[in-house]
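Take this structure, written in C-alpha cells, and hold onto it; I'll ask about it next.
Omission of a single protein chain aside, the complex is shown with its protein chains in their original locations.
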Amino acid sequence: MQMIEAVIKPHKLDAVKTALAKLGILGVTAVECKGFGRQMGHTERYRGAKMDVGFVPKVLLKICVKSEDSAKAVSAIVEAARTGEVGDGKIFIYQIARAVRIRTGEENESAL
Amino acid sequence: MQMIEAVIKPHKLDAVKTALAKLGILGVTAVECKGFGRQMGHTERYRGAKMDVGFVPKVLLKICVKSEDSAKAVSAIVEAARTGEVGDGKIFIYQIARAVRIRTGEENESAL
Amino acid sequence: MQMIEAVIKPHKLDAVKTALAKLGILGVTAVECKGFGRQMGHTERYRGAKMDVGFVPKVLLKICVKSEDSAKAVSAIVEAARTGEVGDGKIFIYQIARAVRIRTGEENESAL
Amino acid sequence: MLRPLLASKRMLAALAILLCLTLYSTARGQATAATPPPTAQDAINQISNTNFVANTLWTLIGGMLVFWMNAGFACLETGLCRRKNAVNILAKNFIVFAISSIAFWCVGFALMFGDGNSVVGHTGFFTNLLPYDAPKMPGASSLDWSNVSPAVKFFFELVFAGTAATIVSGAVAERIKFGMFMIFSFILVALVYPITGHWIWGGGWLSTLKAPFHDFAGSTVVHSVGGWAALAGVLLLGPRIGKYNSDGSVNPIPGHNMGLAALGCLILWLGWFGFNPGSTMTATVAAGHIAVTTNTAAAFGAVAATITAWAVLGKPDLSMILNGCLAGLVAITAPCAVVTIAGSAIIGAIAGALVVFSVLFWDKIKVDDPVGALSVHLVCGIFGTLCVGLFASPAVIPMQVTDAYCKPGLFYGGGGTQLISQLMGIGAVAATVFAISLVAWAVLKFTGGIRVSAAEEHEGLDIGEHGMEAYPGFATETGASEQV
Amino acid sequence: MLRPLLASKRMLAALAILLCLTLYSTARGQATAATPPPTAQDAINQISNTNFVANTLWTLIGGMLVFWMNAGFACLETGLCRRKNAVNILAKNFIVFAISSIAFWCVGFALMFGDGNSVVGHTGFFTNLLPYDAPKMPGASSLDWSNVSPAVKFFFELVFAGTAATIVSGAVAERIKFGMFMIFSFILVALVYPITGHWIWGGGWLSTLKAPFHDFAGSTVVHSVGGWAALAGVLLLGPRIGKYNSDGSVNPIPGHNMGLAALGCLILWLGWFGFNPGSTMTATVAAGHIAVTTNTAAAFGAVAATITAWAVLGKPDLSMILNGCLAGLVAITAPCAVVTIAGSAIIGAIAGALVVFSVLFWDKIKVDDPVGALSVHLVCGIFGTLCVGLFASPAVIPMQVTDAYCKPGLFYGGGGTQLISQLMGIGAVAATVFAISLVAWAVLKFTGGIRVSAAEEHEGLDIGEHGMEAYPGFATETGASEQV
Partner (left out) sequence: MLRPLLASKRMLAALAILLCLTLYSTARGQATAATPPPTAQDAINQISNTNFVANTLWTLIGGMLVFWMNAGFACLETGLCRRKNAVNILAKNFIVFAISSIAFWCVGFALMFGDGNSVVGHTGFFTNLLPYDAPKMPGASSLDWSNVSPAVKFFFELVFAGTAATIVSGAVAERIKFGMFMIFSFILVALVYPITGHWIWGGGWLSTLKAPFHDFAGSTVVHSVGGWAALAGVLLLGPRIGKYNSDGSVNPIPGHNMGLAALGCLILWLGWFGFNPGSTMTATVAAGHIAVTTNTAAAFGAVAATITAWAVLGKPDLSMILNGCLAGLVAITAPCAVVTIAGSAIIGAIAGALVVFSVLFWDKIKVDDPVGALSVHLVCGIFGTLCVGLFASPAVIPMQVTDAYCKPGLFYGGGGTQLISQLMGIGAVAATVFAISLVAWAVLKFTGGIRVSAAEEHEGLDIGEHGMEAYPGFATETGASEQV
C-alpha cells in the first residue's frame, strides 16, 4: 500500500474528492494546513508593517491506496487540483508497511 | 522505528492516550482532521440544499515507536478506539529512517 | 527524496522557516497540532477540576527535500528550533517514493 | 337703611363683575380670548400624562435590556460548552425566548398576574393588552401599583419569564434533546414560573404575609425558579458522558470559546441594569440607587471570585471570574432596592466567594452543570433572597415605590421577622418548582426521552440535532461536495 | 344719597385693593414678593418643554438602537459567510454605515425630507440641523408632525437609511469588490433610498393618496428598498462560484460561524425595539403596544420557521430559525402600530414559514443570496406591507401619533381600500428602486467591474481586498516571518 499525501488549494477539495470517488477511492483524511513555497504571492501589511505572508492556506489530503492504484489516483488528483497557477501544490507518495481498520481489525488492503 | 498514524473518533482521544501511556508510550502528536470514508452518515441540509457531508471530524494521531513496540501499540489503539460502528478509523504504519530530539540532538530510539 | 517532519514550538516557526530559506529550501507545509510528551508541564484546573493538559500547542512542519539535503536541513531545524527546554520537539525522517508538482506534473526532485 | 342697602346691592353687583373679570384675566395669561385658559388642574393633568409616558418608556427600556440578556445567556452558555454542541446551545437559547413569549402570552401572564385567588390567577389568557392608554389593566389588578401602559407591563414581565427559562438551558446543555427542551420551556413559562410568581408578585399568599416576602427583582421569582427547574432536569438527565470518573474524580470539560463567554457575561451585566433598576416599573430616581447597588455587587462578586479562585484553585480561572460577577448580580437582585451601597458590596463579595465553592460542591456530588447555572442562579438566588432579611436598611427601604415595604433586616436592627418570611418563600418556591419540574421532566423522559443517544452525544448535538456545525471550517469552505 | 355713594366709592377703592392683595397673595404661594407668581400657563409651558425633551430623548434612544442593528447585520452576515471572506464582510458592513452617514447628510436627507414637490425634496443639503431647541426644522416641514429636536429627527432618519444600505451588503457578499460596494452604497443612500422615501415619509405622492400608503416603520421604505437594490446587484453579479451545479442542483455553502450569526440576530431583535417603537418619534405609550407586536411577530416567526424547517427539511436548521425571526420582524415593521397582538402573531407565523420557502425559491431560480437577505427583507418586506391592508384593526389604529391614519384592513371590515394603496406603493417602489439600482450597478459593472476575479474569489476576499485574514491562527501567532 502507498500513502498519497497531496497538498492542494482549499477550493479544489471537492473536485479532488469527486475525482477520487470516481475511481472508487472513498477513504480520504483531510487536514487544514498552511503552505510555504514558490507562491509567495501576497506581501501583506498589517497596521503598516510589511508582512511576508509566506504561509498560504492549503489542505493536506492523506489517501492510502493499494500500490497498483497509486498511479491513477495521482493522475486523478493532479488533473482535478490543477489550476495552472503557482501554488497548486504537491503530491508526495510513500510506502505504508501496514494498515488496520480499527472497527474490524482487518489488515492491509482489506482495511482500506 | 515506525510511525503509527491513527485516524480516530475525536471522543476516543483520551482513551487512546491513556492506553498508550499504560504501555509507556508518552509521545503523541495529535492533529485535527476531517475524514471521508464509509461513514458517509449524515447527509445534511444547509438552508434546504442537500449536503453530502462526507467529511466527519476526526483526530489524526502520530506516534513514533520502536519497531518492536509497534504491534502492541497498534493493538492498544485498536482496542481503545473501537466502538464497533462505521467510522472508527484506520491505522497506518510506515518506516521512519531517522528521528531527532531537537532539545538534545539525540537520535533515533533514544530520541523518542 | 526524504520527508522531514518536525514537531516544534509554535513560536519557533519563523526562525525555522528562515533557517530553511537560508539553505534554499522554500517548500514547507505547516500543520497546527497538539503534542503530548515529556513536557507535561502545566497541570491545569478548569472550574476546580484538575486537568492533566498533556496536549501542548505545537506546529508540525513537513518538508520534502532531496536526500542529500536532508542532513543539513535537519541540523538547521534543530538549531533554529532549540530552546533547550523540555518540549522543543522532534524530527522524524522518512523516505518518499515519488513526488509530483500538481501545476506542471513534474516529478520527484524537480517537483520540490 | 334702604339706600345704603341699595347702594351696597349695586356695589355687590359691580364687585361681582369686577371680581370675575379680574380672576378671568389673571388666569388667562397670554391665552387668546376664544379658548378657555388652562387651569392649574389642566397642567397637573398634563404632567400626570407625561409621568405616565415616562413610566411606560422607562419600563420599556428596562424590558429591552432584560431581553438583551438572552444574547448574554446565549453567548455565555455557548462559550462554556464544547464546540461540537455550539449550534444546539445557540438554537436552544434562541428558541427558548420565542417559546416563552408565546407561552406567557397564551397562558403564563394570566396565571401569574391575572385576578384570581391567592394561589393562582385566571384572567387574561391571550390578552389583547388594552387599553393601551391607561395604566389599569382590567383583570390584572395585581399590577395596578405600576402606573405604566398595560402592553409594557406585559412586555416587562414577559422578558423576566424568558430569563427563568433560559437559565435551564445552560444546566441541561450538551445532552438534552432539542424538541424536549422546547416542550419543557413551554411548560415552565406557561405553568410553573407563573404559579410561584403569582404568590410573590401577583398578589398571592406570599405577598400578603404579615411581613410580605420581599423579592424586588427576582432572586427567587426568576433565578431560583430557573435553578430549581434546572436541577430537576439535571438530576433526571444525569451527567455528560466522561465528566466523572469511576473513582469519583472530575474530568473538566473546558468551554470552547472564552471570548464568547466573556462577552456574554458583559451583556448580562448590562442587561441587569434593566433587570434591577427597571423593576421599579416607574420612572423614579430610586432606579439610580438600584443601579449602583447592582453594579457594586457585580464588581465585588467578580473580584471576590478572582481572589477565591486564585487562592483555592491556584489560578484566576476566567470562567470563575465570570461566574463570580453573575453571582453578585443574582444575589443583589432581591435586595437591590433595600440595601446600602456598603451592604451591596458585602453581599456581592460573599456571593462571589460562595459561587466558587458551590461549583466545586456540585461537582463533588456529581451533579453536572456545564455552565455553573445552579451555582449562580440557584445557590446565589437563595442567598440573595436571604440577604433581604439580613441587610435591608431602614435608610434605604423608603425609596421603594411599591406598597409592599420590606422590614429592616437582622443586621440593621429589624430582628428576624423579614428573614422568616424570606425563608418561608424560599422553601415554598423550592418545594413547588422542584416538584412540578421533576414531574414534568419525568413525564417527558418516560414518553419521548429527554437525552440524546450516547453516539449523538459523542459526535456532538450540532450534527445530531441540527445537521450542521457551528464552525465548519475548511472542509465546507469552498461550496460543499458535488453530488458523487 | 351722596354719602352712601361716597361711602360706596370709598368701599370700592378699599375692595379693589383688598381684591388685588388677596388675589396676589393667593397666587403667589411661597414665592417671594419680588418675582411674579407662576401661572398655570407657565406650568403648561414647562410641561411642553419637558415633553419636547422626552420626545427627543426617546427618539434618540430609538435611533441608537437602530444604529446598533449595524452590529447585528455585521455579525449575522459574517457568520453566514465563509471564513475566507469574513474580514471583507466586516469591513463592508462597517464602512457602509459611515458612508451612509456622509451620504445622507450631504444629499439624502434633503431629497427625502426637504421641502420640494411630490416626487422629491430639495432643501437641506449639508444641513446644520439648527435650531436645536425647537421642533420645527426650516425646509423640512414633512417632519413637523414630530415634536422632536431637528438633530434627532436627522439622526433617527439617518440610521434608517443606513439599515437599507446594510441589507445590500449581505446579498452581494463573497464576490463584490470592496470599492465598488462603497460607491453603490453612497448612490443608494444619497439618491435611491431618499426618493421613494420622500414619496412615503417625506410628504410625496404616496402619502397623499386618498387612503395614504401606510408603512409605519419601513417594511417597504427600508427593507424592500434594500431588497430591490440587492436583487439588482445579485442579478448583475451572478452566483458565487460553485453554488449551483450544471444539473441545477444546489451546493450549500455553510456559514463559518454560527455563534456570530446567532448573536447578530439577537442584536437585530433588540435593535428592532428601536426601529418600530422608536418610529413613533414621540414619547408615547403607544410605543409599548408596538414593542409587544414586534416581539410577538419575532417569536412566532422563529417558532414557525423552526417547525417549517423541521417538517420540510428534516432538521431545525439554525440559520433558518434566525431567518424566521427576522422574517417576523420585517413583516411586522409596516403594520406594527395598527394591528392587535393576535394579528401580529399571525403575521409573524406566516412570515416565518414564508421565509423558509422563499430561501428554497431563490436557490431554485439560481439567485444566490448568501445570507437570505432577499427572503427576509424583500419578500417579507412586501408581505408585511400588504399585511397593513389585511390586518389593520380599528381597535388599534387610533393609538397612532401621526396624522396619516390608516384604514382598517380587509380582515377587519375595512374593505380593500387600504390594500389597494399598499399594492400601489409596493409596485411603485419596486419599479423605481429596481430600475435605478440596475442602472447604477450596470454602470459600475461596465466601468470598473463589480466582481472580483475568480482567483480572488477562490482564495477569499480577505486576502484579495484587504490583505489580511480574519483568523490568521497559528502561522502568524508568533510575530510574522522575518524578512528573508
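Should a chain be cited, it is by its letter among A, B, C, D and E, assigned in written order, with residues numbered from 1 in that chain.
Assume a residue touches a chain if its C-beta (ideal position, glycine included) is under 8 Å from a C-beta of that chain, and two chains touch if they have at least 3 such contacts.
Bear in mind the structure is a predicted one, so any value in this text is a computation, not a measurement.
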Using the touch definition given at the top, which of the shown chains does the missing chain touch? A, B, C, D, E
In the complete assembly, which of D:Thr208, D:Ser249 or D:Thr447 touches the absent chain? D:Ser249
Which of E:Phe97, E:Phe113 or E:Trp362 contacts the chain that the document leaves out: E:Phe97
Among E:Thr35, E:Asn128 or E:Ser246, contact with the omitted chain is made only by E:Asn128
Per the touch rule stated above, chain E touches the missing chain via residues 3-4, 7-8, 10-11, 14-15, 18-19, 22-23, 26-27, 29-31, 37-40, 42-43, 46-47, 50, 52-54, 56-57, 60-61, 63-64, 67-68, 70-71, 74-75, 78, 86-87, 90-91, 93-95, 97-102, 105, 126-130, 132-133, 148-152, 154-155, 158, 178, 257, 260, 465-474, 476-483
Where the unshown chain meets chain B, residue by residue: 10-15, 17-18, 21-22, 30, 32, 57, 59
For chain A, which residues touch the unseen chain? 44-51
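The definition used in the following text is that only the chains that are shown with their structure count from here on.
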Compare the two sides of the chain D and chain E interface and say whether they are made mostly of the same residue numbers, over half shared, or of different ones. different
Euclidean distance of C-alpha centroids - chain A vs chain E, Å: 48
Chain D and chain E: spacing of chain centres that average the CA atoms, whole Å: 29
Where in chain D do residues touch two or more other chains at once? 467-469, 473-484
Send over the residues of chain B in touch with two or more other chains. 31-32, 34, 44-46, 49-51, 54-55, 83, 85, 94-95
Determine the shape of the graph in which chains are vertices and touching pairs are edges (line, ring, star, complete, other). complete
